[in-house]
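Notes for the one structure printed next.
Every protein chain except one is present and positioned as in the full complex.
When the chains are written out, they are named A, B and C in that same order, and each has its own residue count from 1.
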Amino acid sequence: MTKTHSTAATAPPAIHFDSEFAAKLASLFQDLIVFNQTLGLKITEVTHDGAKAWLPMRPELIGHPTHQRLHGGVISATLDALGGLAVMAAVGARHADEPADARLARFGKLGTIDLRIDYLRPAIGPSFTAEARVIRLGSRVGTTRMEFYDAQGRLLSTGAGAYICWRRPKTEPLLRVVPTQN
Amino acid sequence: MTKTHSTAATAPPAIHFDSEFAAKLASLFQDLIVFNQTLGLKITEVTHDGAKAWLPMRPELIGHPTHQRLHGGVISATLDALGGLAVMAAVGARHADEPADARLARFGKLGTIDLRIDYLRPAIGPSFTAEARVIRLGSRVGTTRMEFYDAQGRLLSTGAGAYICWRRPKTEPLLRVVPTQN
Amino acid sequence: MTKTHSTAATAPPAIHFDSEFAAKLASLFQDLIVFNQTLGLKITEVTHDGAKAWLPMRPELIGHPTHQRLHGGVISATLDALGGLAVMAAVGARHADEPADARLARFGKLGTIDLRIDYLRPAIGPSFTAEARVIRLGSRVGTTRMEFYDAQGRLLSTGAGAYICWRRPKTEPLLRVVPTQN
Partner (left out) sequence: MTKTHSTAATAPPAIHFDSEFAAKLASLFQDLIVFNQTLGLKITEVTHDGAKAWLPMRPELIGHPTHQRLHGGVISATLDALGGLAVMAAVGARHADEPADARLARFGKLGTIDLRIDYLRPAIGPSFTAEARVIRLGSRVGTTRMEFYDAQGRLLSTGAGAYICWRRPKTEPLLRVVPTQN
């Protein structure tokens, strides 16, 4: 059953970006981050608190000489990148009052603090999909959960990540005067 | 101080393999795992319970469009691969009575269970080194700690991994008869 | 809205065990593991692949002197215990042909390999609930995802765990003869 599947299963899913900002952000991740291109990552969805991607299998990504398995590092890199994209999407959604480019500029502040990946099943097949969702966005730290699936939708890996970000607190005034102790 | 460093800092470290098995294992990881070649990983040391690698910076590995930072996924992939190599080295060391090829065949049983990566500082520079050490090897699970350094020896990232492996218990007889409950 | 809630919110949820084995397993975790009693953990549901618990707040569990926050260690201990319980429930469900006591005896083989906890929001309130679900059960390793909620159902923490377990493979014969290399 799982050996035969139409080529439709390997075609990239339809694309959905919920705003101009989301589309620009997807392009930034997919086209300007060189290693994401090395992986062949295609961003297929960006919403106010999550992101999805599609990854076709290629020989460069193989991790086991006898099996044709995807390298675990491709999975960790994909889930790390997608978690970061989800956090940026959520930061952008919280600053809908800013122009898209100002929100994109916040990407300079984004960084992964740490990452956990659980490998559940061997990653074999013509293509894969991945998802990330922000489960909490604070003013300084965003936390995500991620999943990695094969072309039949079987869960292959899960992830959790913490990201440093910079979000203006809701209560922040237009001008702050901050005395510092000394 | 850290901005100027001789090109010597970017030359690969000397290579040390503590046995024929260790050398063959290093070659397996470096030359037969395609994604490790995509990363450009060079194995520089394999001992009875650890492994080291060297990674030159290349444009394909960049993770941030404005800074020239290494992609976090390169770090997670490197530390995952190196942790697995360290576990295989330790499994091989526990089976020194077997021929090297029989020990290498145990690689078919190796798999990452899970992985944690902590990103401490931006990864910038002409090359990087990484280390993995087995902190426990059970009959079914190996646990490792890993580190990722820049060319000046600054700690950039740390990792922890659990790997499934197959090690013959010390007490295992030549022939086992195993009655199963039913 | 979240400040006022009926005392009903702090009453333990109804109990659901899907078999005699599940009920015995819940009792083992709740009544025989002394530290689970120190925590005050009440098991409220055990199914074929998951478990839920309820935890009333008590002064002994406070983690911050000025706020009345639950100690993070209470959360990690609860999620660790519940993940292990979920794995045992899943192991038991795979061995439905065995008597309940034989399945409980498999608990002797259970151990946490590793654990990740993400702390999302301060844990404040009269009681908490927690859930664990097995996302993969192999013959040697079970993997879980866990969540920790306040009395209003807000997600406070998430977790991921890997557990060593012992499950007879589906294909295992009644009697195995295992030649070992030497």
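Some points to look at:
As a working rule, a residue touches a chain if its C-beta (ideal position, glycine included) is under 8 Å from a C-beta of that chain, and two chains touch if they have at least 3 such contacts.
Since the model is a prediction, treat every value here as computed from it, not as a measurement.
Remark: the absent chain touches shown chains A, B, C in the intact complex. When the whole complex is considered, the residue among C:94, C:116, C:133 or C:167 that touches the unshown chain is C:116. Interface residues of chain C facing the missing partner chain: 28, 32-36, 38-39, 59-66, 71-74, 76-78, 80-81, 108, 111-119, 122.
Chain A residues in contact with the hidden partner, per the touch definition given at the top, are 97-98, 102, 113-114, 116, 140-141, 143, 160, 162, 164, 168, 172-182.
Considering the complete assembly, chain B touches the hidden chain via residues 116, 118, 120-121, 135-136, 143, 145, 155, 158, 160, 162.
Just so we're on the same page, only the chains that are shown with their structure count from here on.
Chain centres here are Cα means. That of chain B falls 33 Å from that of chain C. Chain centres here are Cα means. That of chain A falls 30 Å from that of chain C.
Averaged C-alpha coordinates give centres for chain A and chain B that are 25 Å from one another.
In chain A, the residues that reach two or more other chains under the touch definition are 116, 118.
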